[in-house]
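Just passing along the structure, written as structure tokens.
A single protein chain has been omitted; all remaining protein chains appear in their positions.
== subunit A ==
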Amino acid sequence: MAAPMLRWCYLGRRWVLACIDGGSRHGRGAAIGFTSSRKRGQSSVAQQPLITAQKSRKGEHKWAAVVGLEIHAQISSNSKLFSGSQVHFAAPPNSLVSFFDASLPGTLPVLNRRCVEAAVMTGLALSCRINKKSLFDRKHYFYADLPAGYQITQQRLPIAVNGSLAYSVCAGKKPSQVITKTVRIKQIQLEQDSGKSLHDELRSQTLIDLNRAEGQLRVDANISVHHPGEPLGVRTEVKNLNSARFLAKAIDSEIERQIHELENGREILNETRSFDYKLGCTMPMRDKEGKQDYRFMPEPNLPPLLLYDTASLPPGADPQQVINIDWIRERLPELPSETREKLVQQYGMLPEHSFALLNEVGLLEFFQNVIKETRAEPKKVTSWVLNIFLGFLKQQNLAVNESSQSPRSPARSSFTSGESVGRTDQKQGACCWSASEKCHGPEPSPVTPAALAELLSLLDRKAISSSAAKQVFEELWRSKGKTPSQIVSEKRLELMQDEEALERVCHAVMEEHPQVVMDVKRGNSRAINKLIGLVLKATLSRADPTVIKEILEKKLSS
């Protein structure tokens, strides 16, 4: 537990929806926050019981949904938010638990500097206002994996507020049409993660793992629907969504459910729900005590978190003891939106291609490395990287070579105690049953940027045909270590430069397929493509289709 968490609250994501009828599925776009409208038919009105007729109106009217997301994202740091214990993925249960993490009486939280810096950087990237002074609060509830009985969070005065994120989605009639949208960010807060409960149904026992360094992302979605112009509806909270795909599904399903409930005269309860991945719908969660009162109070053991900028930095301040927002701003990496814009401008790339390049970890670096080493057209490179290379990766469930994790910055800061805090006695912390299996990430791609660059250069020089290039690429994938040139010469895939020889092949093909020749002569313009294909096959893809076409046209017209 106590893995550092960032919580982002997105507020007021709205989209307008309407249903064909009360029971039918409403439309949705490819990403969260999509607008789609359908007309609602009369049939649903007829389904409504009379008793609640006043709640629905006849005729067409739209539903608007309001969605707010609470995103719990784990900070990439070496140690936890309030203790010196390490953070590792898939570490044995309760092996990374300091006395503080186990909430031993008398232990106190010490803020991890790296986590504060990460929160500030996130705030800056999301155009938030960074609060120079923020506070920590205790949120109380009893749960077995919350050993202190409270969670330290930032309820009253969080580290960053009022941000926004502009994003683009491919939507509309043409698939290439990109719409830019803005989501408002209410606040970013630093908060301690709780532990993990493992329920052993057989022995009806719950086992607690206080490491809690897993599950980098968790989203709670608050959802309500209302008629535009009317007050907002009662909201439900769908908790613990851990992927964007399920998040979208859960939101859609919950909106649909709420509309259905309301249109059938029922009420929406203010409740927490969970998303059933198998059934694809939300279910009410077992809420034992009804509404929770978290009894927030200030965390008395952490002084207010003060941040500075270059102007407000106290003279002679120990750089290890203060955090300068401007300093972090200078170190902010280029944001994805800027990168995408540059790609479009620099390479004349389609916007959707710039998205595709950034959506896959490491793919952009791969692309840039290829571009550096080849004189092939950027468009060609883009097309190869996105269509062929990425296609192969996805097919084989591989990662881009460059995606090997960027090294983590040394996180042990002066904020956290420099000493390594010892571990609790395993006997005192409740133990889990077994070490979880070690999880391996996907293997890296066998094709290096240099290899692809060389291949594209061969193609660009017309040393090989594009279909031969695809063969070379497949060969590169299979036989690691060989260069494209080696493969080309081994497999004799060089483009036929001998025009006379090519003419002979063309001639032979025409002889063998008089029917196709007849078709061409009768004016079937497509038939020539068939001839070109046949010639290509006869040359083992070593000829340039445009040259073949020229020869064929010459011969056919003669």
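As a working rule, a residue touches a chain if its C-beta (ideal position, glycine included) is under 8 Å from a C-beta of that chain, and two chains touch if they have at least 3 such contacts; residues count from 1.
Criterion: contacts and distances are computed from a predicted model.
> Would you kindly match the missing chain to its UniProt protein name, picking from "Glutamyl-tRNA(Gln) amidotransferase subunit A, mitochondrial", "BHLH domain-containing protein", "DNA primase large subunit" or "AP complex subunit sigma"?
"Glutamyl-tRNA(Gln) amidotransferase subunit A, mitochondrial"
> Would you mind spotting which of A:177, A:301, A:466 or A:524 touches the chain that isn't drawn?
Of these options, the touching residue for the absent chain is A:301.
> Give the residue, chosen from A:177, A:270, A:321 or A:466, that touches the chain omitted from the document.
Touching the chain that is not displayed is residue A:321.
> Can you tell me which of A:99, A:389 or A:473 touches the chain that was removed from the display?
A:99
> Using the definition of touch stated at the top, determine which of A:127, A:162 or A:206 touches the missing chain.
A:206
> Touching the hidden chain in the full complex, which residues of subunit A are there? Just list them.
Residues in contact with the chain left out: 99, 102-111, 138, 140, 142, 144, 147-150, 206, 208, 288, 293-297, 300-303, 321, 417-419, 422, 424-425, 428-430.
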